[in-house]
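Apart from one protein chain that is not included, each protein chain of the complex appears where it belongs.
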Amino acid sequence: MSTIDQSMTHTSRHGLFAGYRGRRIREALQAYLFLFPGTLLLIVFNLLPVGYALYISMHKWRIQKGHFLAFENYLKALGEPIDVVWVVGGMGLLAAAWMVWRSITAGTSSWGFLLRAAAVLMLLFGGLALIVGFPNMLENGDDDLFKSLLTTFFYSLGTVPLQIVLSFLLANILFQNIRGKTMWRILYFLPYVTVAVASAAVWRTIFDPSRGVINTLLSLAGVAEGNLPKWVFEARGVNLLIGEWLGIEIPTWAAGPSLALVVIILYNIWTYVGYNTVIYLAGLGNVPTEMYEAARIDGASQWELLRHITIPLVSPTTYFLLMMGILGTFRAFNHIYVITTGYTLGFPQGTTMTTSILIFKHFWEGHRFGYASALAFILTGVMLSLTWVQNRLSEGRVFYG
Amino acid sequence: MNTRKLVAVLIVLALVLPLAVACGPQETAQPTEAPVVQPTQAPAEPTKAPEPTPVPLSYDVEIYGDLENLDPSGQIVVYWHQHTSSRDELMLSLIDEFNRTNEWGITVQGESQGGYNDLYQKIIAGIPANQLPSMAVAYQNQAATYAVQGALVALDPYVESEMWGYSQQELDDFFPIALGADILPQFEARYGWPPYKSMEVMYYNEDWLGELGYTEPPNTWDEFAEMACAAAQQPFSGATGEGSSYGYVYSIDASRFATFVFSRGGNIINENGTGYAFNNDPGLEALLFLKDLVDQGCAAEQTERYGDQSDFGAGRSLFTISSISGLPYYKTAVDEGAGFNWSVNPPPHTTSEPRMNIYGASQSIFVSTPEEQLAAWLFIKWMSEPEQQATWASGTGYFPTRDSAAEMLSAYFEEHPTYRKAFTFMAMDYGIESPVAGYDECRAAVEEMLTAVLSGADAETQLNATAEQCNEYLEEAAP
Partner (left out) sequence: MASEPTTPTHIPQVYRSRGIVTRGLMYLILTLGAIVAVFPFIWMLLTASKTYGEHSQRKFWPVGLTAAPYANRPATQTIIVPLHSPTNDWHGAASSFSPHVEGSIPVQAVTPFVEELLRAKETSVPFNVLILALDSTNDEVQNYDRFILTMGSRIVEQFSTRIDLKEWGGPNYEGSARGRWGPHFEVIEAHPDHLVIKQGWNMLYMFFGNYFSAWKQANFAQYTRNSIITTTLTIAGVVITGTLAAYAFARMNFPAKGLLFTAYLATYMIPWTVVMIPNYLIIIALEDFFKQTFGIPNAWYNNWTALTIPFMVNTFTVFLLRQFFAQIPDDLFDAALIDGCGHLRFLTQIVLPMSKAPLMSVVIFNGIWAWNSLQWPLIVTSTPNWRPITVGLSGFITEAGAETQLIMAGSVITTIPILVLYFFTQKQFTEGIATTGLKG
């Protein structure tokens, strides 16, 4: 095919853009032209602001610019420089150890032992550095930040896996010859389409402890009024509450996310299950049917089909949803804000204070533009490292057909 | 592939960084207020300064111009406020009247910005961008925040101006609270002028009180607790709907806490605005009192916004304490609900006389040109005239800030006895919440403290920690 290209350009063009080289230059120029509008907007409204935000984060900036602080805002959040060096270095070493280890499996045998040893050493030192640095960081850094990261982590952990399992289940059922496929799909997708401000407001009224329909149903089911859950108003950990209900004493460190956060988690699941289902359906549609048939002939059971064919073959979808889900929970803002609106940010008692809400709080309540920007960059850093870790972990487990 | 991505991200960031630094000088050159003022000022000063004012001016001519000889004709005043729907309409009709009738041909453009919060956020964003209206509605702590940024003009020169200001007689017509609240202690200057006010009052169910055998609403907190607990034991006969009955359904709110503290003789912040002062006996008593009520099952927290109002209307809460501006809504709530006789009273108190939490946003003027500032002031002054105050008050349920407006409200008083009763509270003793920058965060901290104490945390520790936290915020945000 390239011969056709060449002969065409040879006969029709002359000068600078003549020849194969010329065609490539022309294509490049045209590509830049195609990219121009998008990239221009991206630069003006995305990259430029990021640079600007970085600039802000290095200043004392309360509404208006103050003096230059270099990395002081970052250090205020993360503790002493030495802690940061330990932690970042430790994580770097761990990552490097992983990469070296990976390279061995494919690499030569003569260096294998040495490399292996190096990897183990790096792992060791990395772990050590983390053990040394991390407690110090927690000690010297911004407590609110670490608390909010933990909350975000709970939020993510509560949301993403359940969301994925549920939607996988629904998609698998919908993939059978079920009546009214389109109808089900539309119904499940409704929550995603709804305006977040509106649906979060509805959610709030449904879970209202005294007028909400959930508690009305519970009290109809015989739950005494004093025992009705307080939902959004409950700051105690959900494990603690379950323990109380079962009569088991749960230590405070295992209290888990507050019931208020659970309501937000439920909202998130409600919103995204339909979306994930639709995407899973697409993934299932791409699994070649012959594989099932062949496996059936070999006498595989329904469960084995699911385990050995469906799950591996939709793993790219799972990976995609996992990543989007995690990034989504880390960026989530609107619905948390609306569900807790009218109260202090992070209500009740800061238990729904995810990092993005914390950033908002510093921004709009404290007007610490500089510090808030620094926090935002730290959050971005966490997100990037999570993505990196996830990429590493999924290597070899995601099956790209 | 992925490491490449990471590296590339870093490279992109590295590329952007110098760009960002390059933005720096542009931004620093941005505050253009000073140059804008000077050209209009420069010609005015040499010609006019020598002749009429031999007395040294008490204000900065750079900012205010030569006030007594300034001409505000033809100015356009952009006014940001937080009123929506019917209140916005009323505001627009007032503005319309001003625009048609004022002798200088000043045009005011009223622009509603959503709620208080939206308005506040917009101005905060507008300060670095130099994108501000001529004047706006601002709470005292918000005004302090703007003033710290140098965005506001102090109003004292306008108030004192012979040409544009008030005479002593006129000033005496204003309630002390109205004049006192807007002098910000951190600046010792006035940064707002109040055409209307609101306050915290206690709403009570008269019929229910009667059923419980009381003839008078509570005057002290002890009486309040006694009645509230009696009510929790003996629900109102006319209550509608389902659910429990309480003596007091409360909402977590820093202003409510302030009310509790004031009524016990305490203060939220010290007089010169240098430190928070609620971590003493009145504050502690307030916390323990509420906690005690909750523990005994006499009080409960509202579960939805304005839930206290709905519960009051349904006859399920004997008392509620909230802003008097909610009066029309309370009326609806009762009429739609259990339909009983009710009224308002000053919140109970341990001081000998009631001590009210009277508050309300005022009008503040942003730094612009002397003429525009003056024009904004003239509009504020017009809004504060008794006629306009009365119109506004009867249309919204807010309270006028001067005595003479009351005479014009006789018809409204007649139709709204509750309102008339509450109006007499305006002249009572009062506390001022916190006219300082950084109070927003302190409010959030106070509200968190309330939640924490009510769910079991130690009151004294919480109180001290919160005050300390608030003092940090105060120091950080101070001018």
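We call the chains A and B, going by the order they appear; numbering starts again at 1 in every chain.
Definition applied: a contact is a pair of C-beta atoms (placed from the backbone, for glycine too) under 8 Å apart; a residue touches a chain by one contact, two chains touch by 3 or more.
In this text the structure is predicted, and so the values were computed from the model without any measurement.
One chain is not depicted; across the entire complex it touches A, B. When the missing chain is restored to the complex, the residue among A:Ile82, A:Val213, A:Ile248 or A:Ile311 that touches it is A:Val213. Considering B:Ser134, B:Gln149, B:Gln309 or B:Thr451, the position touching the chain not shown turns out to be B:Gln309 (whole complex). For the options A:Ile131, A:Leu190 or A:Ile311, the residue in contact with the chain missing from this view is A:Leu190.
Residues 1, 4-5, 8, 24, 27-28, 30-32, 34-35, 37-39, 41-42, 44-50, 52-53, 56, 166, 169-170, 173-178, 181-182, 184-199, 201-203, 205-206, 210-211, 213, 216, 270, 273-274, 278-283, 285-286, 289, 292-293, 295-296, 302, 305, 314-321, 327, 331, 333-334, 341, 356, 359-360, 363, 369, 372-373, 376-377, 379-380, 383-384, 387, 398 are the ones on chain A that touch the missing chain. By the touch rule set out above, chain B reaches the unshown chain at residues 4-5, 8-9, 11-12, 26-27, 80, 84-86, 90, 93-94, 96-97, 100, 111-115, 118, 121-122, 125, 128-131, 133, 240-243, 304-307, 309-311, 313-314, 328-329, 331-333, 335-337, 339, 387, 390-391, 394-395, 408, 410-412, 414-415.
By our rule, only the chains that are shown with their structure count from here on.
Look at where the CA atoms of chain A average out and do the same for chain B: the two points lie 40 Å apart. The touching residues of chain A, when paired with chain B in their complex, are 47-48, 50-52, 54-55, 62-65, 99, 204-205, 208-212, 225, 230, 233, 235-236, 342-345, 347-350, 361, 364-367, 384, 388, 391-392. The residues of chain B lying in touch with chain A in their complex are 2-3, 6, 9, 12-13, 16-17, 19-21, 23-24, 27-28, 31, 121, 124, 127-128, 145, 149, 243-244, 252, 301, 303-305, 307, 310, 438, 440-441, 444, 447-448, 451-452, 455, 473, 476-477.
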